[in-house]
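Provided herewith is a single structure, encoded as structure tokens, for subsequent inquiry.
Note that one protein chain is taken out, while the other chains of the complex remain in position.
So, chain A:
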Amino acid sequence: MTAYTPHDWIDVGAVEDVPLRGARVVHTASGDIAVFRTGEGKIFALRDRCPHKNGPLSQGIVHDDGVTCPLHNWVIDLATGQARGADVGCTGVIPVRAERGRIHLGVAALAGRVA
């Protein structure tokens, strides 16, 4: 077994691959990850499962640092994974960083161990 440290990162694509105010999906063994790029160019990554009824957050509308789920309009905060407003729930936040125009996800997440 490979021993991943929390500091191992994996390149999943270019920053430009994700549209501004949009998202793309990364398929992994432990489920889909949604990678978001906000209007201001900030990058976030979450488990692509809405805490309400597992809606694919990657298909939602991205605004400020949040995304509105396409199924029933919950608004999920991209930084914390928490539902905003009156709704309660949380989805897993995936470690992500952007470097020299590339997006890297924390390796542990890809291997199935959610950070």
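Definition applied: a residue touches a chain if its C-beta (ideal position, glycine included) is under 8 Å from a C-beta of that chain, and two chains touch if they have at least 3 such contacts; residues count from 1.
Criterion: contacts and distances are computed from a predicted model.
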Absent chain [UniProt protein name; select from "Tryptophan synthase beta chain", "Sulfate transport system permease protein CysT", "NAD(P)/FAD-dependent oxidoreductase" or "Cytochrome c oxidase subunit 2"]: "NAD(P)/FAD-dependent oxidoreductase"
Residues from chain A at the interface with the omitted partner, ascending: 1-2, 10, 12-13, 17-22, 24-30, 32, 35, 38-40, 53-56, 59-64, 68, 70-71, 73, 75, 110-112
